[in-house]
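Every protein chain of the complex appears in place save one, which is left out.
Per-chain numbering from 1; labels A, B and C assigned in written order.
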Amino acid sequence: MATDSTSASREPGRPSSSTSELFGGLYARGAVAGEVADVAWLRAMLDVEAALARACVAEGLIPAAAGEAIVAACRPEDFDLAALGAEGARSASPVVGLVRILRERAGEHAHHGATSQDVMDSAMMLVARRALAPLLADAAAAADACARLAEQHRATPIIARTLLAHALPTSFGLKAAVWMSGVDEASAWLRDVGERTLAVQMGGPVGHRDPAIAARVARELGLAEPVLAWHVVRVRPAALAAALAALAGVLAKIARDVTLLAQDEVQEVREGGAAGRGASTAMTHKRNPVAAISVLACAQRVPALAGTILGAMAHEHERAAGAWQVEWGTVAELLRLTGSAAAWARDLLEQLDVDADRMALHAGESPDLGASGVLIDRALAAHRR
Amino acid sequence: MATDSTSASREPGRPSSSTSELFGGLYARGAVAGEVADVAWLRAMLDVEAALARACVAEGLIPAAAGEAIVAACRPEDFDLAALGAEGARSASPVVGLVRILRERAGEHAHHGATSQDVMDSAMMLVARRALAPLLADAAAAADACARLAEQHRATPIIARTLLAHALPTSFGLKAAVWMSGVDEASAWLRDVGERTLAVQMGGPVGHRDPAIAARVARELGLAEPVLAWHVVRVRPAALAAALAALAGVLAKIARDVTLLAQDEVQEVREGGAAGRGASTAMTHKRNPVAAISVLACAQRVPALAGTILGAMAHEHERAAGAWQVEWGTVAELLRLTGSAAAWARDLLEQLDVDADRMALHAGESPDLGASGVLIDRALAAHRR
Amino acid sequence: MATDSTSASREPGRPSSSTSELFGGLYARGAVAGEVADVAWLRAMLDVEAALARACVAEGLIPAAAGEAIVAACRPEDFDLAALGAEGARSASPVVGLVRILRERAGEHAHHGATSQDVMDSAMMLVARRALAPLLADAAAAADACARLAEQHRATPIIARTLLAHALPTSFGLKAAVWMSGVDEASAWLRDVGERTLAVQMGGPVGHRDPAIAARVARELGLAEPVLAWHVVRVRPAALAAALAALAGVLAKIARDVTLLAQDEVQEVREGGAAGRGASTAMTHKRNPVAAISVLACAQRVPALAGTILGAMAHEHERAAGAWQVEWGTVAELLRLTGSAAAWARDLLEQLDVDADRMALHAGESPDLGASGVLIDRALAAHRR
Partner (left out) sequence: MATDSTSASREPGRPSSSTSELFGGLYARGAVAGEVADVAWLRAMLDVEAALARACVAEGLIPAAAGEAIVAACRPEDFDLAALGAEGARSASPVVGLVRILRERAGEHAHHGATSQDVMDSAMMLVARRALAPLLADAAAAADACARLAEQHRATPIIARTLLAHALPTSFGLKAAVWMSGVDEASAWLRDVGERTLAVQMGGPVGHRDPAIAARVARELGLAEPVLAWHVVRVRPAALAAALAALAGVLAKIARDVTLLAQDEVQEVREGGAAGRGASTAMTHKRNPVAAISVLACAQRVPALAGTILGAMAHEHERAAGAWQVEWGTVAELLRLTGSAAAWARDLLEQLDVDADRMALHAGESPDLGASGVLIDRALAAHRR
């Protein structure tokens, strides 16, 4: 069963139907938004139900024919999202209606021994894992673009600025390598979360189900298998949220630098990009650093969302009354906004115009670039690993 | 020009098309979600352009016929949201495309002397003012429901619990009056923000436009008129965000109390509500406090969003590169989630089943209710003012 | 009884003994830190106990002699802070030890009918009200400094910068007036909170004490009298936190502008200040905008703290198990950091060196300053009201 591929594909910049069309170009750029859209959640929920059915057949808990019927019924296109949502509002969980329908269509063996939280938690992890694929791809492309800048501008002097004042010369290549190393570091953290932290949930109503089922479902879905059910120990969502916020923070750093370097008084870099991007309604002579601004707008919304997840860990007893239900919308927003920031950052960095002459002008005569070359090589070597 | 009425009407519980259908029943209950949907933003933007055109005619800046043509062109149904969004992504502002189209259709006098930020800021304030109407109506209904509980249970003893342990008896009527006073206090703050803080923005590209235009547009739109343009002084969005978070916090307090009072070991209250609400997939004997849980889920997402607005106030110079663009999605979420919490809380309180016998049982014999009666009367008198 | 004066005086820049000496110069500048130090909390707690004793005498609840003995015993210098803290750790409240000692010294009538929360909440409001005096004084001085800049530079052209790019000319006077109006607006909000929202708490163990006592204690302490006890409705701490964060946000905006205007490539302003300020260990030719950096460092710590208060409003039943105890340290930090930001901002603005020639250079020839003059006059008139 191939679940590693992403569940949906979208045009770049095309907002997902589960978010605003008006603001989606800004907040939902790239392919992540499609992976956290309603239909992606639905597909993930059904993938969990199907994997559970297979596991129950394998463990001899339900008949093979029942399992096949359930798997066959797990087709997203056969479900009405709005109806599921409306029914979900009556139980604070969209799983209730889905199970009711599955059982109507495929018999009572559906959702065998599971609880709503098993399905939602496993689906959330699946949604996250699928969303991480395009997100990390955009981040990797952004880092690659930095790597190219680091190589090309290995010997391009630029004045380093500390506390926003001129300090000493350095190379623009090293500046780009620092950007790259930040993206690489945060991406490595996020990739690690994707591989080791995103785990299946299959503990049953109160967390003490035989772990054999969880082990099988984990293998089916390509998720990690936890030692115990994590229904009320929310370190996994916290780890995901934190790693996303760290990446968003690095992207914001790069974008902030670009806006500062692009100032009229500095003009050391300038955004490239599609014709017409950066136009102003009131002042036609202006060209705005739209991609950098968009990175900043997305990235600045992320830390508080991570704080929400970190602050909603005190789940009561065996299922939280409120703190759990906080996660779905918040995790989706975290992925979408960080994904959008990564897509914008990729675009920004792949098309950045560098004015080496202006840089040299500000860097002064005969600048000493320190150990720039050595450091760029170290960073590139680490990047390529 | 009647702009006070709300711009859209929706069925309760029906998610807006700008948000998730799957989770909208939880996070987007009530009528506020419709007021922050894409179409409501578009309508607000066009209302601002129309009001500006009228103001420019009145000030003799553009011909009367031009003004009429612009007003006639400001019909939301004639604009394609997805196209505006896509064009907006090229300038980090959805106004650019809208102005281009308006000028194509109604001539170059459209958007006279204004800037994108004038339109977006004024539209955001208009969206907020319109969203506050159903939000405050739901909050008022919730407070009224508390008032009824306070009156009915003026002499119903209940054990007060401090640090989650039994303290001394009090009356459930006073407990309900405390809930009511909290909703009233936060609502009064929010109403005050709606009336005095939500102001027009019409300072032109850099904030130094003749204030006569702003004054006229403010009157047209029913928004406050600021002393100076507030394009980079974001106390107004901050005040809105904080007042919303305070209301959400009060609603969370009530919902937390209800979940605690509804515990099996306590059973002093129980959620009423639509047949079938509160069902469990795994354990059919359970009835869950769905409305209270939903209030908590929505309300716990709000403080961090308010923190985002408070943390994005350091706008650079005369228009921020990022911090400004943070606001649109965040303010929409703040309104939607607080509105959803209010709709859920109204439902919760209007249908709360109170078990006075269980309360009396825990309160002990001959309980002394202190000054409950006097205090309930004070609170009800304040509520009715 | 004069409680309006501030309770302690400190040298500017001298850290309070309740905070870090190493970092206090940065995070605890000005006189607010002294007002939120341990001794200020102790004094406030004792002022509440004394006011309660007087109120109980006046209401005939305790003998006059007992009242006098209690008032006489309420001397901060007679209490050992460390011992109170250690005893407080055994009850999650520093009031327990204080009451024990008061009763040992002045008899059992001390703390009559009150609860720990009455004393802590009233003391927190008193601490806040006293801390607001120097805080608002520093903010007012900062606004006055802006007013002087607005007057002096009424006709000084400067290029307005939108999205960090040159837009159109404006006047530096208007820019300063915009800063001033932001400080004025946030200060007015904060002053209003100080006068109307900071209220006494005197509801007794479960909130249903006869309100006559609260009314008398409120008058004694110069705090507002609430309709009901607000022991579990935390709109008041929320309002305080939000208004502080709004002021911090405005100060951050000004400081951000100064760091940008002070860049080597811009050099339109430069920090004045004490000889030796702004030195660099590694690069002796640099002069750093230390005051602006310090404003930003303090102000950026504030929004999350406000989010903590907004997120801790769901107090359980009649006293929260945890959410209440969150407030003391957080409110103290909020006041200290916002106060430090205000002290730094005052210093920054009172000593700002403006280079009108550089401004004119970037603004271009024959700049049109728009309605700058009219707007500056409007803003100054509002400032002087």
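Here is the rule we go by: a contact is a pair of C-beta atoms (placed from the backbone, for glycine too) under 8 Å apart; a residue touches a chain by one contact, two chains touch by 3 or more.
Only a predicted model underlies this, so the values are computations on that prediction, with no experimental measurement involved.
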Of the candidates C:Thr156, C:Ser181 or C:Thr330, the residue in contact with the absent chain is C:Thr330
Of the candidates C:Ala92, C:Ala155 or C:Leu361, the residue in contact with the absent chain is C:Ala92
Per the whole complex, from C:Ala31, C:Leu305, C:Val354 or C:Ala371 the residue touching the absent chain is C:Leu305
Out of A:Ala306, A:Ala345 or A:Met359, the sole contact with the unshown chain comes from A:Ala306
Per the whole complex, from A:Ala69, A:Ala114 or A:Leu296 the residue touching the absent chain is A:Leu296
Contact residues on subunit A toward the hidden chain run 92, 115, 160-164, 167-168, 170-171, 174-175, 177-179, 181-182, 185-186, 189, 204-211, 227-230, 232-235, 238-239, 242-243, 245-246, 249-250, 252-253, 255-257, 260, 296, 299-300, 302-304, 306-308, 310-311, 313-321, 369-372, 374-375, 378-379, 382
Those residues of subunit B that touch the unshown chain are 161-168, 259-260, 262-266, 280, 282-283, 286-289, 293, 304, 307, 311, 362
Listed in rising order, the subunit C residues that touch the chain left out are 13-15, 18-27, 29, 38, 41-42, 81-82, 84-86, 88-96, 99, 111, 114-116, 204-205, 252, 255-256, 259, 274, 276-283, 288-290, 292-297, 299-301, 303-305, 307-308, 311-312, 321-326, 328-330, 332-333
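Everything below uses one rule, namely that only the chains that are shown with their structure count from here on.
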Averaging C-alpha coordinates per chain, one finds the centres of subunit A and subunit C separated by a number of Å equal to 38
Multi-chain touching residues of subunit C, meaning two or more other chains, are 161-164, 167-168, 260, 304, 307, 311
